[in-house]
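Take this structure first; my questions come after.
The complex is shown incomplete by one protein chain, all other protein chains being positioned as in the whole.
Just so it is clear, A, B, C, D, E, F, G, H, I, J and K label the chains in written order, and each chain counts residues from 1 on its own.
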Amino acid sequence: MTYAVKSTLPDADLKTVGEALQGELVDLVDLSLVAKQIHWNVIGPRFRSIHLQLDDVVATARSYSDTVAERASALGLPPDGRSSTVAATSAIERVAEGWQKDTDAVRTMVKALEATIGGARERMRSVGEPDPVTEDIFIQLTADLEKHHWMFQAENGS
Amino acid sequence: MTYAVKSTLPDADLKTVGEALQGELVDLVDLSLVAKQIHWNVIGPRFRSIHLQLDDVVATARSYSDTVAERASALGLPPDGRSSTVAATSAIERVAEGWQKDTDAVRTMVKALEATIGGARERMRSVGEPDPVTEDIFIQLTADLEKHHWMFQAENGS
Amino acid sequence: MTYAVKSTLPDADLKTVGEALQGELVDLVDLSLVAKQIHWNVIGPRFRSIHLQLDDVVATARSYSDTVAERASALGLPPDGRSSTVAATSAIERVAEGWQKDTDAVRTMVKALEATIGGARERMRSVGEPDPVTEDIFIQLTADLEKHHWMFQAENGS
Amino acid sequence: MTYAVKSTLPDADLKTVGEALQGELVDLVDLSLVAKQIHWNVIGPRFRSIHLQLDDVVATARSYSDTVAERASALGLPPDGRSSTVAATSAIERVAEGWQKDTDAVRTMVKALEATIGGARERMRSVGEPDPVTEDIFIQLTADLEKHHWMFQAENGS
Amino acid sequence: MTYAVKSTLPDADLKTVGEALQGELVDLVDLSLVAKQIHWNVIGPRFRSIHLQLDDVVATARSYSDTVAERASALGLPPDGRSSTVAATSAIERVAEGWQKDTDAVRTMVKALEATIGGARERMRSVGEPDPVTEDIFIQLTADLEKHHWMFQAENGS
Amino acid sequence: MTYAVKSTLPDADLKTVGEALQGELVDLVDLSLVAKQIHWNVIGPRFRSIHLQLDDVVATARSYSDTVAERASALGLPPDGRSSTVAATSAIERVAEGWQKDTDAVRTMVKALEATIGGARERMRSVGEPDPVTEDIFIQLTADLEKHHWMFQAENGS
Amino acid sequence: MTYAVKSTLPDADLKTVGEALQGELVDLVDLSLVAKQIHWNVIGPRFRSIHLQLDDVVATARSYSDTVAERASALGLPPDGRSSTVAATSAIERVAEGWQKDTDAVRTMVKALEATIGGARERMRSVGEPDPVTEDIFIQLTADLEKHHWMFQAENGS
Amino acid sequence: MTYAVKSTLPDADLKTVGEALQGELVDLVDLSLVAKQIHWNVIGPRFRSIHLQLDDVVATARSYSDTVAERASALGLPPDGRSSTVAATSAIERVAEGWQKDTDAVRTMVKALEATIGGARERMRSVGEPDPVTEDIFIQLTADLEKHHWMFQAENGS
Amino acid sequence: MTYAVKSTLPDADLKTVGEALQGELVDLVDLSLVAKQIHWNVIGPRFRSIHLQLDDVVATARSYSDTVAERASALGLPPDGRSSTVAATSAIERVAEGWQKDTDAVRTMVKALEATIGGARERMRSVGEPDPVTEDIFIQLTADLEKHHWMFQAENGS
Amino acid sequence: MTYAVKSTLPDADLKTVGEALQGELVDLVDLSLVAKQIHWNVIGPRFRSIHLQLDDVVATARSYSDTVAERASALGLPPDGRSSTVAATSAIERVAEGWQKDTDAVRTMVKALEATIGGARERMRSVGEPDPVTEDIFIQLTADLEKHHWMFQAENGS
Amino acid sequence: MTYAVKSTLPDADLKTVGEALQGELVDLVDLSLVAKQIHWNVIGPRFRSIHLQLDDVVATARSYSDTVAERASALGLPPDGRSSTVAATSAIERVAEGWQKDTDAVRTMVKALEATIGGARERMRSVGEPDPVTEDIFIQLTADLEKHHWMFQAENGS
Partner (left out) sequence: MTYAVKSTLPDADLKTVGEALQGELVDLVDLSLVAKQIHWNVIGPRFRSIHLQLDDVVATARSYSDTVAERASALGLPPDGRSSTVAATSAIERVAEGWQKDTDAVRTMVKALEATIGGARERMRSVGEPDPVTEDIFIQLTADLEKHHWMFQAENGS
């Protein structure tokens, strides 16, 4: 790896932070694609409600994927968000193709959000010492993902 | 394929139009990921100019991918925009990883746009007869993609 | 019929296009009244969701009825959108009076949209030769109506 | 009449208020259609001025028809704004078809507004005792209608 | 009570109007707290729809509580909206703690709105003679509260 | 007086309502001039606060003077807001010229608002029977003027 | 005259500039009242067109009267915009009361603007030497008044 | 002609499309200049109405001239909008200098629009086969120009 | 306590974080009611300044009470913001009733903010270990509360 | 020359000012066409930057050409901005046709701006005595043109 | 000094204008720093009012410092706004450190504004002959500074 952009962190810290950012980038890009997939394929009596709610998830995922990738660049690490990399390394399980009943759609989103939150929480812990600036980004994105997580759980609550 | 949503087109036409929409969806989602990838990795004296110009491409690609996928849904065909599908079937060649000099970045985008425009023009011809509504969407997205194509060519013109 | 506004089309073409525009105007005005009627009378657990979704249909129908009527005027044909004309010639079947359960409301809208789309698709074909300008208006309104059609079908999908 | 929504008014008052709201709804929907009809058909040297002025009437009529219908619903009375009902029971006389000279158009609107104001003033008196909330809505719509009435009279004044 | 702000009403009228305004203020502040409580605790398939609808009630209650309190101040009467006063004198019954199923949430809101509307209608009658300005405020807030009342009833209608 | 605009009220009622509207128009125009005069001449430690507060009064007075004058026109009565008429018939006492200490400025405004409110309350009573539409305008402007009245009293309160 | 606000100009210059600003203030306040008077009283076939055009004049006159008065204050000269001062010293002739035919209304405005422009041009010359800052304000307001002057002349041109 | 920007069309098609775009660009630029010329010179009782109406034509002409020129660039054809080219090749006849009575102004615009529409309709037909993207632009601008054509005819209609 | 929403934290941590969030919610709701109470009752020469400044506190308190309550829900803990709970458990001392001199009003707010900040700083420390996401929310609300605290102290500074 | 609009300047002054305004109008209209020409034809690595910068020049030139022409009208002088007049009398030299390298494009703009500024500075001096209002317009447009002039020089600076 | 940007003024004039612009730039940058310093350090009963008023001064000073510096660049003179230059050559006396009572804060601002206005008025006279464009900028900034000067004097007026 050439250092076209000089980092403000020492090399050991940079490795830890770089892996966390790259892993998170892939999960967030995939989350945005999964949410769009269900946005287009959901059916059932709650169609409109969930169709709209999913676009809120897309907005969150797109916005943080940009923040995370540009944080990597700011630290001198070229981010990788290509479709082949996303398909090969995402922590989110491949979702079913075709129409999805609204109840299933909600369950699928709860699982996808759980996978994303799990990774984010681990990375948040690992970067706290080497780089509090990156930690702060993970804290904020976890807060927003957990809010979506609650809302989808509440949808199927009883 | 179950017909959860009843189509307003006969089955033969539906097959032609469905393949065109699915192919276009994959290319547009991949174009948005490619443009973001370079947005984050470009370096060189034209960094800021191209960094901003790429977000215009991202906006175009995201907006039309939504239009195309919802057109498929409106015709009773569940669209597939999952990362694995995009990685496996996109017409755009995988781009290099890591930092990219601005001159290379421009060339990469010209090629990615050429691949996307090529597919869109073929599909525009194929759907004209069975469904002019879908044809109109292809005409509009081709106009926008060709405008981006000119602008990136002009960047490296001499 | 006196020609207060001089048309840019020959008389034979004018007749075909004029009938298409007049028929479409009536259907769109009626669609806006039907959607408002259900907006006010729907009851049941999906009340708020459908109450809001119906106003999107009203907005589409009102906007295109204005476009269609002014296209007729631009061609020298006085449009007729009086309530008596709408009541007598609309392609949409009279809807039931009084409160409507949400499930019934969705079915009523699917049928009303089917009737409107059926007419619009026929007219789109008939005006393509004599006046591509009018054809373009029909293409766009069909795209929007078919999107509403999908969304109401998805609501009752299973 | 079934009582799906429980009213906060006693039955006798409800009958008086219900008839007033239903009558007003019909007049306002018809006023909006009449104003659009002339908006499309008016000709003459004041064409543009009146074409615009009529859309102000349309906005007023559409806005209050929504207020009146939702007031009826709030009191437990399902409103009826279907095209057949409007055509059969509107207090506004059927307007002529085809082009209208601007001077005639103004006269037509003065008459249509007079008819609407006459009904609204009667209803305003009748509902004052049983339901001041409804009376307040009638007071406000009468104020706006009388302002349009003045403006159209002023147009032909001398 | 000292008269730091001089009233434009005679003392007898002031007493009647003052009691009406103070009673209304307490009910409206409590309504805003009750609606927020359920906004946070509702669960079930209609979660998102009702979660959003409740914030419309909060906005109504907050806006009118400010209008009512400032009307009291304008008449020279210091308003009392402290939490202890609200807890002790509100007309709305204390709601259950913890998660609430959506069906129960709707019922709770119907009851809370009924209690608020009942008080508002009585006060509207009592202030009409001494102060039509205050009466006008009560008329408007009753109209808005009754619209929310209808919408929550329609949610559980059948 | 010629009747260029035909009124919807009988002549006796018209006289009562016309005098009320003309009297109110003059007071409101003068109030806007008085508030601007002090806006420009106030000095002292509360300069900025009162300078801004006075522009809120100007906005209220200008907006209602337009409403009141156009209500007169709507009833067929030409309004008179000329400077000579305002100077000769306003109920507000002429204010002192030159710089004004902030404490004096507040007292001047309390008196000017009292004079305006006194007239408005009388007129509100007188027009209630002949024209409830005009009464409603007086009710609303009194509410706003009394709010300003409180705020200026509170400024000098102790 | 006490100098509560210390001027940045010598006393002789101050007298010249002060008289110019006070004279201009009075003319602009009166222009705003005259334009509103005709806005309310104009009748005839061009009613709507002129009714709107007059509010453009009102906006210009109100905005510059504020600028001029605050310029006086900034130089330590308390401005006088009271209704009695305006009625006694305005350069604009008192306009007729009652309804005005549109042709007369245009003539009245041409005369009122001529009177205002005449004074402004003289004052612009007199303050150029002692205070270029004030001169600049007069230049800008003359430009805008002369534009209105042209537009009202063009209205009656032939 | 050098090919700095590579076209996506074959050479023969390019020639046809290029001539159409260049011809249209000239007519639209000239139309915007003609409309501004009359906008500044029109006089008479309908001054304001036509003054405003002409700016709508200006907006349309400027907006489409940009679209047309950038479409040429996108196809690899450098557009030519210089004043000398416009003066030499525009299809619109030179208009008279000096003030124009409103009636004459309307006639002038009807003729200018007829000339522009004639060219646009021919070009729309010629480019349909070689390039549907360009055809779509012509369809839309023709629709807009024909609407202006109607409105100016309606102004002098009887 | 039933776990309708599944938490992402272990039970022991959940108890600590839950108590912190519930305590903070009550203080923030009460702070919003206290600030509104003084907003309505303040008198004296600084009336307008403090009246406005208090609405900034209300906005802060309302916004963070929503964030805090929804964080509790997201962790599976139903929040309690009922008026009886607020009155019984708030850390802010009950404020005096009736009009308040501006100097007293400032002192009251300094004390109320001190009480709220004291609690928030303790809770910020206690949740740092079990849940950094909640800690981040406390850090931000403390920053904003301390800014208001400074501003009210500065008001009475000497 | 007939005086349809009466001027507020004496005839000798009018001649001087009229020639200055007519000359400036022509140069500004041509500057707007030149800037658009290069906007469409520029190529090279700075394409996007200069493409955008040129539209800023177009905006300046269009806005001031309108101001200058309407100033002429306001003084009673009909302006002439026809394409033939612009082509024959513009002070800007005809620019080359076809693609332009970015370095050449910048040089072309520096020259075009120099020509325009030269004329504007001369006219600014000539009108200062007869009409300071027109002088002020020339001062402002010169300031803006000189700012563009600096920016294009800075682009090629070394 | 190298002339990277070619000036449109002769060398002698350039020296006069250059010194005026450089002197003004330094004073305006320092005024913005002084106003921010007091914005952060003011205490006392008028805290909020003056805290806000000072940000209006900051906005004025920042906006004109940019205009003045870019005017120097436009004339080919590189401006110098570095902190060392500002500290060494500003005409504003160094203000006291630490908290400032509101009365003192107002006096400090009156003195700082007087120093800035004094310099600006001298420079306005000196550049009038060589460059009226620069003179116009000085006239406008003097007008705004004198308005702030009045407002701070009025604050301590008696």
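The rule is short, and it goes like this: a residue touches a chain if its C-beta (ideal position, glycine included) is under 8 Å from a C-beta of that chain, and two chains touch if they have at least 3 such contacts.
Only a predicted model underlies this, so the values are computations on that prediction, with no experimental measurement involved.
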item: Residue among A:Leu52, A:Ala74 or A:Ala115 touching the omitted chain; value: A:Ala74
item: Full-complex contact with the absent chain, from J:Ala59, J:Ala88 or J:Ala154; value: J:Ala154
item: Positions on chain I contacted by the hidden chain, ascending; value: 114, 117-118, 121, 124, 128, 135-136, 139-140, 142-143, 146-147, 149-150, 153-154, 157-158
item: Hidden partner chain, residues of chain J it touches; value: 46, 49-50, 52-53, 102-103, 151, 154-158
item: Absent-chain interface as seen on chain B, which is shown; value: 42-49, 51, 99, 101
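By our rule, only the chains that are shown with their structure count from here on.
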item: Each chain counted as touching chain F and chain J at once; value: G, K
item: Target chain K, source chain B, minimum contact steps; value: 2
item: C-D, A-I or B-H - pair sharing over half of the H-J contact pairs; value: C-D
item: Chain F-chain G separation of Cα centroids, rounded to whole Å; value: 23
item: Centre distance in Å when chain C and chain H are each reduced to the mean of their C-alpha atoms; value: 32
item: Touching two or more other chains - residues of chain D; value: 4-5, 43, 49, 70, 73, 99, 136, 154, 157-158
